[in-house]
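Just below is one structure, and these are the notes that go with it.
As you look at this complex, bear in mind that one protein chain is not there, while each of the others sits in place.
So, chain A:
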Amino acid sequence: MSIQFGKVCSLILREHFGEIVGKVGTDLYKWGQKPLMSVVSSTKLSVEKVRQSLCILVQYGLATFSAGRSDRIAEYSLLPEKVFSLLRYPRYLYLIKTKFGVEAEMLMEEFLKAGFGSASRIIIRAATRLKEKKELEDASTNFPLLRDKFVSLVNKQYLMRCPAPEKTEDGKPSLIPKLTVAENQLYLPPTLNIKALTILDEGNPADAGDEGVYWRINFDRFHQDFRDQIMVTAISRRIDENGGEIIRLLLQLMYIRTEAWAQISNPIPFTELRDTLRKQDPQSPILQHLDQYLKVIEEDSSGFITRVGDSGGGQYCINMRKSFEALAWNCVENIIVERFGSKAARIFRLVKDRKFIEQEKIQQIAMIPAREAKQLTYRLLQENFLQIQELRKSMAQNAGPNKSFFLFHVDLEEVARMVLDFSYKALYNATTRRELESEENRRLIEKKNKVDSIAANMRLQGAAQEQLDEIEEMMAPAEVELFTKVMNRVQKLSEAELHLEQTIFLMQLFLNYSTK
């Protein structure tokens, strides 16, 4: 793992949980696995603070613990990939909102805020917020709806049960609890007593029927959706909407028979695909040309699917590894276009196509003037997008320089790692700058918030318009203008961070698949 990666991780942690957790996280990242006391000594923080920080990290699933060298002392380690999930919160929420509606989004938000929770607590909190939002009299009217949403989130595996401490033989809690959850319970929806929820909501004790069962977000499930979305969009761009729809269905069918993150799906028969499509929409215009579409997708250079057999009207596999290789190539090519121009990208693709190629050949085939071609090639080489290999014509030790020739080639994994690294850096820069922008104008932002909250309060108390205007005027026009400007900048930078996150997501996925 690179230094850049570590820097971004600690920055993200600091942003979300404050200075201290950031420090503890960074320390864990640097050292891999270590026990509590050793974190204390290297961070120079108090035991209490470190303990709290570790607690937070574990709660949000950003760190784990297990018995270390001595089985009486737990050692903690950070899960840096999970830290990146913190960046994706807006995307998670958006996905849930579009798929399950606002109520589910509320539930999800509560989970993101708390890290984990019991179904009853989360539902009550979401209900309270819904009440405020919709200005309802009573929170309890939302309980049945929220419960249903909760159940469907579990059924669709966006939520999963937290592992619980294993019971030891003597019934006493062990020193270092082992957290486990039975496979069949992982996605088993809770049965909730709605009435008890109402009682709980009123502040009285009651048993909602889910004592001791906690839930958390299954981030992998979201990432699976993001991944699928990338593939569907890619085929929609390359072929057309119908092609995209077919990929979507194939992915759906893949889950029935294949582990979600497998490199290649098990074969999916044509007939099954056709029947699914027909069930979904008997009038679908795709039906008529389904076989043709499959052929076209299969023959496309992207290599998303492969035909593997003829039974059942043909069997098709989704090749995840190949798909993401094609997508990673494409992403890198696009980056080169933007950074070095389309001629450089032409050279890059040429080298990719020929595997190994000499400089002379590059300018000839790419049809770029020799001098320019040379400059671009060496620029790409310097920035590590191309690699060079020396080939000696003679084995003699003292063979002169013109006794060997140089071949260019691309090592995609190498390039992907480098792209990731500079994405981390860019992300780090954008976040740093965003913090600076708001830090520099902190007083202004605080003032604006204060004014806003006073105004809101007064409005609730039914103040006259004149009074409200007066409050508004506490902000000078120049201040208002500056405030909007600052907010725009912060907004722009946050958007940039989201964009970066997408590139990072794609590249990480490619590396995961190719190095599995």
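The rule we apply is simple: a residue touches a chain if its C-beta (ideal position, glycine included) is under 8 Å from a C-beta of that chain, and two chains touch if they have at least 3 such contacts; residues count from 1.
One rule holds in what follows: contacts and distances are computed from a predicted model.
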| item | value |
| --- | --- |
| Among "DNA-directed RNA polymerase III subunit RPC6", "N-acetyltransferase domain-containing protein", "Tetratricopeptide-like helical domain-containing protein" or "Geranylgeranyl transferase type-2 subunit alpha", the UniProt name of the subunit that does not appear here | "DNA-directed RNA polymerase III subunit RPC6" |
| Hidden partner chain, touching residue among A:Ile239, A:Val308, A:Leu381 or A:Leu407 | A:Ile239 |
| Residue touching the undisplayed chain, where the options are A:Asn204, A:Gln288 or A:Thr515 | A:Gln288 |
| Hidden-chain contact residue, picked from the options A:Arg339, A:Lys355, A:Arg392 or A:Arg459 | A:Arg339 |
| Candidate in contact with the missing chain, chosen from A:Ser85, A:Ser423 or A:Asn441 | A:Ser423 |
| Hidden partner interface residues of chain A, rising order | 230, 233-234, 237-240, 242-243, 288-289, 292-293, 295-296, 301-302, 326-327, 330-331, 333-335, 337-339, 342, 345-347, 349-350, 353, 360, 365-372, 419, 422-423, 425-426, 428-430, 432-433, 436-437, 489, 492-493, 496, 498-503, 506 |
